[in-house]
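Taking it in order: structure first as structure tokens, then the write-up.
Our next item is subunit A:
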Amino acid sequence: MAIANYLYLSAILFTIGAVGVVVRRNAIVVFMCIELMLNAANLAFVTFARVNSNLDGQVVAFFTMVVAACEVVVGLAIIVTIYRSRRSVSVDDASLLKQ
Partner candidate 1 sequence: MSLLTVIGLLPLISALLIAAIPSKSTGLIKRATFIATSLIAIISISLATGFDKTSTGMQYVQSNPWISSFNINYAVGIDGISLVLILLSTILVPIVVLATWPEADGGRWGAKVFYILILILETMMIGVFAATDLFLFYVFFEAMLIPVYFLIGGFGSGNKSAAAMKFLLYSLFGGLLMLASIIGVYVIAGNQIGATFDLAKLATLQIDNKTENLLFLGFFIAFAIKAPLWPFHTWLPDAAKAASPGTSVLLLGVLDKVGTYGMIRFCIELFPDASKTFTPLIITLAVISIIYGAFMAIGQRDIKGLIAFTSISHFGFITMGIFAMTTQGMSGANLYMVNHGFSTAALFLIAGWMMMRRGSSVIADFGGLQRVTPIMAWTFFIAGMSSLALPGLSSFVSEFLVLVGTYTRYPVAAVIGTLGIVLAALYILIPIQKTLHGPIIDGNEKLTDLSLREKIAIAPVILVIVVMGFYPKPVLDLINPTAEKVVTKAGFTDPAAKVGK
Partner candidate 2 sequence: MTTSSNLLWLIALPLFSSAILILSGKRANSWGHVLATIVSASSFTIGVVEFFAMHGRSDANRAVTQKIFTWISVGSLNVDASLMLDQLSICFVLLITGVGTLIHVYSISYMSHDHDRRRFFAYLNFFIASMLLLVLGDSYLNLYVGWEGVGLASYLLIGFWNQKPAYATAAKKAFIANRIGDVGLSIAIMIAFATFGDVSFAGIKEHADEASSTQLTAIGLMLLLAACGKSAQFPLQSWLGDAMAGPTPVSALIHAATMVTAGVYLITRSNFIFDEAPIAQLMVLVVGGITLLFGAVIGMAKDDIKKALAASTMSQIGYMILATGLGPIGYAFAIMHLLTHGFFKASMFLGAGSVMHGMKDEVNMRKFGGIGKFMPFTALTFGLGYLAIIGVPPFSGFYSKDKIIETAFNAGGIKGIALGMATLLGAVITAFYMTRVVILTFFGNERWGHKDEPAESPALMLIPIGLLSIGSIAAGFIFSKGDGLVNWLQPVVNPLKEHHAEEFLPPIIVSLMTLVAVMIGLTVAILKYRGDQVAQAPEKVSVLVSAARRDLFQDEFNEAVFMRPGQSLIKILLNLDYILIDGLVRSVAATSLSAGVRLRTLQTGYVRSYALMMVIGALALVTTIWVVTA
């Protein structure tokens, strides 16, 4: 399979994630879309590592996973707190701050 296809897939995944953030209301889903974008980036990194024949890209992928995990910790903490106050995880409900 041509190497470009991996990149196309990566781009598609990234786009799905980016669009998902815009269209979905549930904070958890939004968050998962972001994770999807990170993984799209990972895929690109790994692909390019293959193309460039060095390991830097793969190393990045591992770092990214760790960082993503940290993000999950922080993100869920925030979402849970909000849920406890509001009984809702809809991002559209959190719109008191505006204009």
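Basis for inclusion: all candidates are chains of the complex that A comes from, given by their letters.
We take it that a contact is a pair of C-beta atoms (placed from the backbone, for glycine too) under 8 Å apart; a residue touches a chain by one contact, two chains touch by 3 or more; residues count from 1.
Keep in mind that what you see is a predicted model, and the values were worked out from it rather than measured.
K.L.:
Could you work out which candidate touches subunit A in the complex, given the options 1 or 2?
P.N.:
Looking at which candidate touches subunit A, I get 2.
K.L.:
Going by the contact rule set out above, which residues of subunit A touch candidate 2 in the complex?
P.N.:
18-19, 21-25, 30, 91-92, 94-99
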